[in-house]
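Structure incoming, see below.
Every protein chain except one is present and positioned as in the full complex.
Labels A and B are assigned to the chains in the order they are written; within every chain, residues are numbered from 1.
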Amino acid sequence: MTPAVLAGLVGAAVVGLGLYGLIVDPQPLRKLLAFNLIGSGVFLIFGIVARRGAAAGFEFDPVPQAMVITGIVVAFAASALAVALILRLSETSGGVSLDPAVWTKPDDKGEKGDGQ
Amino acid sequence: MNLLPIIDVGLALLVLGIATWTIAAREVFGAVVGYVVYGLLLSLVWVRLYAPDVALTEAAVGGGVTGVLLLTAGARLRSGGGKEAGEATGLPLRVVAAVLSLLVALGLAAVVLFLPEPPATLAPEARAGLAATGLGNPITAVLISYRSFDTMLEKIVLVLALTGVWSVAADGAWGRAPAPIGRMAPDGALTLLTQTLAPLGIVVGLHIFWVGADAPGGAFQGGALLAAMWMIVMMARLAEAPRIDARWLRLALIAGPAVFFLAGLAGVAWGDGFFSYPPGFAKPIILFIEAFMLLTIAVTLPMLVAGPPSKGAGR
Partner (left out) sequence: MMGATTPGGFLLVLAILLPVGGVLLSFVLGGRFAERVALAVTPLGLALALAIAAGVAHSGQPLVYAVGGHPPPLGIALRADGISAVMLVAAALIFAASGFYARAKFSTPPGVAESRAPLTFWIMLQAIWAALTIVFVSGDLFNLYVALELLTFAAVPLVCIDGRPETLAAALRYLLFALFGSICYLLGAALFFGAYGTLDIALLAQRVHPLPAVWAAAALMTAGLLAKTALFPLHLWLPPAHANAPAAASAVLSGLVVKGSFFLLLRLWFYVLPGLPAPAVGAVLGTLGSAAILFGSVLALRQARLKLLIAYSTIAQIGYLFLIFPLASGAHSWSADGWSGGVMQILAHAFAKAAMFLAAGLLAESLGHDQIAKLTGAARKMPLTFLTLGLGGLSLMGLPPSGGFAAKWLMLRASVASGQWLWALVILAGGLLAAGYVYRILAPALGDGAVALKAPPQRGREAVALSLALVAVALGFAPNSFFDFIEIGRPIVMGTP
């Protein structure tokens, strides 16, 4: 079992775990955590693609690794934005719920005073 | 050296175990701590995949800075008194989710294990172009030369994310500073730790940036470390987060992408097209761009964690 094969299995497993957490946990912060987990699994898949690309005297293919670095930074930025929304929602409404029934009734009477 | 496969398998099992804990933990705090540990263990996996640059980035950004972000979020949620949406998910949904996740994981594992042979790779092309850039680290070459367009856009993504974070502030709070990270009053032990650790961290961060041209490292990794040091200083209340309308802050935040942007435009003059470098003079330009990227990353990441401006910040 080379590290690459192991990492591939771990990556797939982590994606599955994250998906389970995403579906099952209602709290937005836990969903965000699950997203980060799935993301790290996807990066591991990139990682084994990079390791398989060992050639020309390199132990790895640098292009997928560079993509992972970019991806990690972008994923962090996404988490920061999501956290800001979650915190602000919690401040203004006293509870963080994404339950659509609370916020969007299909036959909403328009009483929320849309002045735009 | 028959120990290595056992260590590898052990590491893999540990990583899976911590990941399971992260999903299964009852409280947000436990889950986030689990995620930070997971990030650190994952960097070891990256080292075993011959990816030290990624390992550094994962440890610093994926584990470290994301961990601070989520811990701060959890703390602010709790202290705000908000109820966490509490109904537990019913068993039928759990079963469906478990089956779905299992299928996805198995399918993905199968696809990944049976990718076509021989493996397709860009390593030879990367090697061939390395001499023209004068760099020794092929990943830096990919990030700042071959696919520099991606990297510049990614810096814009960071600026956008920060603007988005700032935009959820209350109207009256605009222009002020974000609320302090952590509400601790200046504390003797934390102050001592910070005063010892921060200078060291700064030196190490700068070093990692500098050697990134020829060895594992670079602007992202060094910048993340510098960002972590500034966050520690802010958490120890030895310095406060700046006002978001401070001119120096705005300049620092766009310095990286702006210099990259201008260098990209200049490529028409000194190279063969946008985002190219003059042959023989590439390395100094690349280091120049990376220096400003370092500044921007070191300033952006803590501001992303600090959050939107707040009325209670008192400034």
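By our rule, a contact is a pair of C-beta atoms (placed from the backbone, for glycine too) under 8 Å apart; a residue touches a chain by one contact, two chains touch by 3 or more.
Quantities reported herein were computed from a predicted structural model and do not represent experimental measurements.
S.K.: Of B:120, B:203 or B:239, which sits in contact with the chain we cannot see?
M.R.: B:120
S.K.: Which of these, B:170, B:215, B:238 or B:291, touches the one chain of the complex that we don't see?
M.R.: Of these options, the touching residue for the absent chain is B:170.
S.K.: Specify the residue from the set A:20, A:35 or A:60 that touches the hidden chain.
M.R.: The missing chain is touched by A:35.
S.K.: Looking at B:27, B:214 or B:272, which makes contact with the chain not pictured?
M.R.: Looking across B:27, B:214 or B:272, the contact with the absent chain belongs to B:272.
S.K.: Tell me which stretches of subunit A touch the chain missing from the display.
M.R.: These residues touch the chain not displayed: 15, 22, 28, 31, 35, 38-39, 42, 45-46, 48-49, 52-53, 61, 63-64, 67, 70-71, 74, 77-78, 81-82, 85-86, 88-89, 92-93, 97-98, 100, 102-104, 106-110, 112-116.
S.K.: In the complete complex, the non-displayed chain touches which residues of subunit B?
M.R.: 107-108, 110-112, 114-116, 119-122, 125-126, 129, 145-150, 153-154, 156-157, 159-161, 163-164, 166-171, 174-175, 245, 250-251, 253-254, 257-258, 261, 264-265, 267-268, 271-276
Operating definition for what follows: only the chains that are shown with their structure count from here on.
S.K.: Per the centroid of Cα atoms for each chain, what is the distance between subunit A and subunit B, given in Å?
M.R.: Roughly 14 Å separates the two chain centres.
S.K.: Going by the contact rule at the top, pick out the subunit B residues touching subunit A in the complex.
M.R.: Contact set of subunit B toward subunit A: 5, 8-9, 12, 15-16, 19-20, 22-23, 28, 31-32, 35, 38-39, 42, 45-46, 48-51, 53-54, 57-58, 61-62, 65-66, 69-70, 73-74, 76-77, 80-87, 89, 93-94, 96-98, 100-102, 104-106, 108-109, 112-113, 115, 119-124, 126-128, 138-139, 141-143, 146-147, 150-151, 154, 157-158, 160-162, 164-165, 168-169, 220, 297, 301, 304-305, 307-308.
S.K.: Tell me, which parts of subunit A touch subunit B in their complex?
M.R.: On the subunit A side, the touching residues are 1, 3-21, 23-30, 32-34, 36-37, 40, 43-45, 47-63, 65-66, 68-70, 72-81, 83-88, 90-91, 94-99.
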